[in-house]
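Got a structure for you, written out below as structure tokens; questions coming shortly.
The complex appears here without one of its protein chains, the remainder shown in place.
Letters A, B, C, D, E, F, G, H, I, J and K name the chains as they come in the text, with residue numbers starting at 1 for each one.
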Amino acid sequence: MNCYTDGKPILIKALENGVSIIGLTRGESTKFHHIEKMDKGDVLLVQFTEFTAAIKIKGNAEILSSGGDIVSGD
Amino acid sequence: MNCYTDGKPILIKALENGVSIIGLTRGESTKFHHIEKMDKGDVLLVQFTEFTAAIKIKGNAEILSSGGDIVSGD
Amino acid sequence: MNCYTDGKPILIKALENGVSIIGLTRGESTKFHHIEKMDKGDVLLVQFTEFTAAIKIKGNAEILSSGGDIVSGD
Amino acid sequence: MNCYTDGKPILIKALENGVSIIGLTRGESTKFHHIEKMDKGDVLLVQFTEFTAAIKIKGNAEILSSGGDIVSGD
Amino acid sequence: MNCYTDGKPILIKALENGVSIIGLTRGESTKFHHIEKMDKGDVLLVQFTEFTAAIKIKGNAEILSSGGDIVSGD
Amino acid sequence: MNCYTDGKPILIKALENGVSIIGLTRGESTKFHHIEKMDKGDVLLVQFTEFTAAIKIKGNAEILSSGGDIVSGD
Amino acid sequence: MNCYTDGKPILIKALENGVSIIGLTRGESTKFHHIEKMDKGDVLLVQFTEFTAAIKIKGNAEILSSGGDIVSGD
Amino acid sequence: MNCYTDGKPILIKALENGVSIIGLTRGESTKFHHIEKMDKGDVLLVQFTEFTAAIKIKGNAEILSSGGDIVSGD
Amino acid sequence: MNCYTDGKPILIKALENGVSIIGLTRGESTKFHHIEKMDKGDVLLVQFTEFTAAIKIKGNAEILSSGGDIVSGD
Amino acid sequence: MNCYTDGKPILIKALENGVSIIGLTRGESTKFHHIEKMDKGDVLLVQFTEFTAAIKIKGNAEILSSGGDIVSGD
Amino acid sequence: MNCYTDGKPILIKALENGVSIIGLTRGESTKFHHIEKMDKGDVLLVQFTEFTAAIKIKGNAEILSSGGDIVSGD
Partner (left out) sequence: MNCYTDGKPILIKALENGVSIIGLTRGESTKFHHIEKMDKGDVLLVQFTEFTAAIKIKGNAEILSSGGDIVSGD
């Protein structure tokens, strides 16, 4: 069974151009496997998967999730 | 069992013409697999699937989900 | 097991003639597979299925769902 | 297991003669498979099944469901 | 597994003589399979089954269910 | 697994002599399979079973259930 | 699996001597299979089982259950 | 799986000497299989088991359970 | 599966020296299988097991459980 | 499946030197299998396991658990 | 199935240098298997595992968990 997620999406809204959403691999070694570049106003809905166990956000963004809400960036 | 979703739809309403809903693939590489163009007022109900683990929204839209509600666009 | 839905119906009420409810396919490619035309006042109760992972609504309609409530159209 | 329904009935009360409750098929093609005609005051309790994934209501009726309550018709 | 119901009974009380509770079949075709006639004051507790996916009530009756409460008849 | 019941008993208290609790069969045909006669003040705790999918109550009785509470009789 | 009960006991307290707790069989025919006589003040904790799908209480008793609370007797 | 209990203990406190806690058998015939004598102030924590489907309490005792709380005895 | 307990500990605090916590066997016959003597102030956290279906407490003790809280002893 | 615990830790804080946390064995005989000595201020997080079905605490300690909170010692 | 935890992390924040987080083994014998030294301000998120059934904290730390919150140290 696949239950890496409770099925509720993580929402990320870029509040400036050039926000990076970086997927890190699940598994014995942790590596970048995808970088999604976002423009100001873009929204990304994501979830943890069998390939992604960590997500890094660089730049000013609003983040909503079932684990809590936070704003990234200075 | 399918745990990609809690079964509650994600609702996206375009607030302007030309809003793009972009499905990104689940799996070892993350690629665009579908772009849905929306006119002003259109509503799309979507869910994560065995093929889609991320959804990017470009343009001004209202988004309702079990993970939180947000407005995309400037 | 089939759990694409939490079993709660999505309700769509057409607020004008000619509202279109468009079913999009689940799977590797996303295509239209059904268009349901609605007259003013008609109500459609729908759910996600093994064939339908997205539903597009064009025209003025009231939408109630376990993911949230919204009105489509201008 | 059956996940087409959360087991809570959908209730439809006809508020005029000639209300139509139309069952649409689940599956690769979506077709009418049953039309139930209702007289004023009749109540129908229904659920989604392995054969029915959408229900269309034409005419003035009160609809109660675990997804929300609505009145069809003008 | 049989989960056509959440296990909570549907209660129907006839408010006049001659109320009809009509069971409609589950399956590819939808047909009447049982009509239960009720006298004023009678109460029927029912549930959806592997044979019954819809229940029609004709005449003045009070209906209580986990999907909502309604009164049939004019 | 047994999903005919949520495990909560249905309670029926006769408010007069001669109240009838009538069990109707589950299955392709619906027939009486048991009539329980109750004297005033008697209480019956019942549940739906693999043999009983409907229960009819004739006479003045108080009914408590997880689907709602009602009084039968005029 | 055995889930005739939600695991919460039914409590019955005799408020007079000679209260009868009568177990009725589950199955195609419904018959008495046990009568428990209670003296005033006695408490019985019971549950539905694979053999008992109905319990009849004759005489003045206080009944607590997850389906509701009631007093039997006149 | 074990569904005889919701895992919450039934607590019985003897409020006088000589309180009897009587276990009755589960199964086709219902018989005493154990009598536990309690002195004033003793507390017994019990649960329904694969052998015990009813528990009778004679004498003055305080009973706490997930089905409700009651005091036995006159 | 082992679900004799909801996983929440039963807490027993001795309020005097010599409190006895007596484990009674699960099974066809009910016998003492362990006596734990407690000094004043000692706390015991216990649960029902595949060997223990009843626990008797003699002496003055405070008892906390998911079934309710009680003080044993006079 | 493991049902010895609801997964919530039991927290024990020693309020004096020399508090003893004593693990008692699950199984047909109940014996000490581990004694953990704690200094003042130490905190131990523990859970029931396939080897431990009872935990005895001697000395002055604060105990937090999903079954309730208590202070051991005089 | 692995359910030693409810999936909610235990959070430990060192309030001084030299706080020790000591993992104790699950199994027939209970032994230290890891000591994690923490500097002031460090936070550790941990969970019970198939190897760790107890965690001892020495030194001044703030502990948050689904079983309760406590501060270790004098």
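Assume a residue touches a chain if its C-beta (ideal position, glycine included) is under 8 Å from a C-beta of that chain, and two chains touch if they have at least 3 such contacts.
Predicted model only: the values in this text are computed from it and were never measured.
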Q: In the full assembly, spell out which visible chains the left-out chain is touching.
A: A, K
Q.
Even though one chain is hidden, which residues of chain K still touch it in the full complex?
A. 1-11, 13, 23, 33-34, 36, 38-47, 49, 51-52, 62, 64-66, 69
Q) Since one chain has been left out of the picture, which residues of chain A touch it in the full complex? A) 1-8, 10, 24, 26-30, 48, 53-61, 63, 65-70, 72-74
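The criterion applied here is as follows: only the chains that are shown with their structure count from here on.
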Q. Do chain J and chain K face each other with the same patch, meaning over half of the contact numbers show up on both, or with different patches?
A. different
Q) Using the average of all C-alpha atoms in each chain as its centre, how far is it in Å between chain E and chain G? A) 28
Q | Between chain K and chain C, distance of the C-alpha-averaged centres to the nearest whole Å | A | 49
**Q.** Residues within chain H bordering two or more other chains
**A.** 1-2, 5-8, 10, 65-66, 69
(Q) Graph shape for the chains shown, where an edge means the two chains touch. Line, ring, star, complete, or other? (A) line
**Q.** Interchain pairs in contact, sorted by label
**A.** A-B, B-C, C-D, D-E, E-F, F-G, G-H, H-I, I-J, J-K
